[in-house]
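For reference, the structure I am asking about is given below.
Every protein chain except one is present and positioned as in the full complex.
Letters A and B name the chains as they come in the text, with residue numbers starting at 1 for each one.
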Amino acid sequence: MATVQICEAEKVYIMHGVRDDLRIDGRACDDYRHMEVETDVVSNTDGSARVKMGDTDILVGIKAEMGRPRPLIPDEGYLEFFVDCSANATPEFEGRGGEELGSEISSTLYKMFQNRSSLDLRALCIVPREHCWVLYVDVLLLQCDGNLLDATSIAVKAALFSTRIPKVHVSEDDEGGKELEISDDPYDCMRLQVEDVPCIVTLSKIGHRHVVDATLQEAACSMASLIIAVTHKGNVTCVRKVGGGSLDPESIFEMTETGKRVGKALHAPLMKLLQEEEVLGKRRQKVGFLG
Amino acid sequence: MAVDMRLPAVRKQVPSFSEAQEKHLVVPGDVITTDVGFMRGHGTYMDEEKLTASVAGEVERVNKLICVQPLKTRFNGEVGDVVVGRITEVQLKRWKVETNSRLDSVLLLSSVNLPGGELRRRSVEDELTMRDYLQEGDLISAEVQSVFSDGALSLHTRSLKYGKLGQGVLVQVSPSLVKRQKTHFHNLMCGASIILGNNGYIWLYPTPGQQDEEAGGYYTSLEPISLADREVISRLRNCILALAAHKVLLYDTSVLYCYESSKPHKIKNILKPEVMEEIVMETRQRLLEQVG
């Protein structure tokens, strides 16, 4: 995992700063760094988004493919997540170095979507038991500067928002066989309802308080953090304690409280931004990777 | 809490006014001169009588010597440079220090000040307790004593101004952005001190009060630092990052001017692109006035 080494005195400085609600970059404990979100950045995908948060830089591409529904859930499509930690981000990821982190992030993403309301998976079903859409969500970590999970979840939500799946018309022939016809009109497409897609808030316990959006230096001071996936209604779809330390129950309650408050507040500006971008449409000059 | 989300915008670099003459920039493979009367310096090679650049950067000419100074590079240390570095390894009689150079630098046990005065013999016990003075992860300020043939730097801390660093904040920028000056240690007027390492590592720390010289610089206070000092340090940190993002040379005056022009903004807002642009522009203006 991408980590930095810091010495005891620096740790003390950061911890006292958190206690005084003034972090080294001037933020308060529950402030995010400023974020930049852009969708539709890779044209070969069905939906894509790029999120920058400080120096953390994440690119998500979504490809829709046709597959068979899972035998146990015949009337739903499904999502597949894959997180690639390329050695571009940090030399530590070279070879198999990033594998552990990648599977950790992707399993959190799976868990986050493993419920009824995050995404309406039934909409992805074409013919029950036979055909459904499978959304391959590929996450690329371009740069790591802490708080990968939050940035990833925001990028996934933005990418899902921009995903357009072509409409499929099912016609039945005389013998009962089904024929699928995929519309080639780029405007005849299906959008996903992303209102309820949760966002992840990572809360890192530093000293006696906790902070959101920890930088790498701050993460090095934290013994344990709590990951909470929150929907815009405030429902919690996934909680995880990560890190080598333990937490006392009181701080868990406090942290879930903060997580819910912050998580709820994260959705409104994101949706507003995504809609704003869509309204601008083609008039807006794409920034892409040259920003 | 605050969440600031936006669409990305193309970053413009604040135009520089002081561009007296266009710099002579080259990329690898560019022929600098075919005149045989020149000498080959760093960043160039000879290709059949033609002097050719091997790095992207600015051509510098000193009499008959031609070098290409890369604009973005790792730190190429020279004797006398002030550096800030982090201990990566404790070895027999030496520490390895990460200083943003190609190879880790070396700090010999014989080139540090140990507690108990300068003229003390290094004993076997000192070798055994090296980790008590400096251990992995500790930050130090030091001066380049010599450069080995492979390019690794040998450091020394034989002055009371150098040594282990205590509480503060490290900011990392490109080494070429740090202006060479007589002194790289400054007690800024705004209430904090700064060490501008030539290697691009900048250390911000509260201005020390009474120096406790007995400990020889190996005692670090873990006492909490006042909120006012923290605010100054955080603001300075963000200002330095803003200046670095817009490629303004860093030295005491530029940092201080930037600090002053950032005053109307909240500390956490300094790093927003539009605020950054505004204060860097203002800083440039003031620096120009001062020169002119």
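Keep in mind that, in the parts below, contacts are C-beta pairs under 8 Å (C-beta built on N, C-alpha and C of every residue); 3 or more make two chains touch, one makes a residue touch a chain.
We take it that contacts and distances are computed from a predicted model.
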{"item": "Name per UniProt, for the chain absent here [options: \"Exosome complex component MTR3\", \"Importin N-terminal domain-containing protein\", \"Catabolite repression protein creC\" or \"Eukaryotic translation initiation factor 3 subunit I\"]", "value": "\"Exosome complex component MTR3\""}
{"item": "Missing chain: touched chains present in the view", "value": "A"}
{"item": "Selected residue (touches chain absent from view) among A:Gly95, A:Gly244 or A:Gly281", "value": "A:Gly244"}
{"item": "Residues of chain A in contact with the chain not shown", "value": "71-73, 103-104, 107, 110-111, 114-118, 224, 226, 231, 234-249, 252-253, 256, 260"}
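In the analysis below, only the chains that are shown with their structure count from here on.
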{"item": "Distance from chain B to chain A - Cα centre to Cα centre, in angstrom", "value": "36"}
{"item": "Contact set on chain A toward chain B in their complex", "value": "5-10, 12-13, 16-17, 19-20, 22-28, 30-38, 50, 52, 212, 261-262, 265-266, 269-270, 273, 276-277, 284-285, 287, 290-291"}
{"item": "Residues of chain B touching chain A in the complex", "value": "1-11, 86, 88, 136-139, 165-170, 220, 222, 224-225, 227, 230-231, 233-235, 237-238, 266-268, 270-272"}
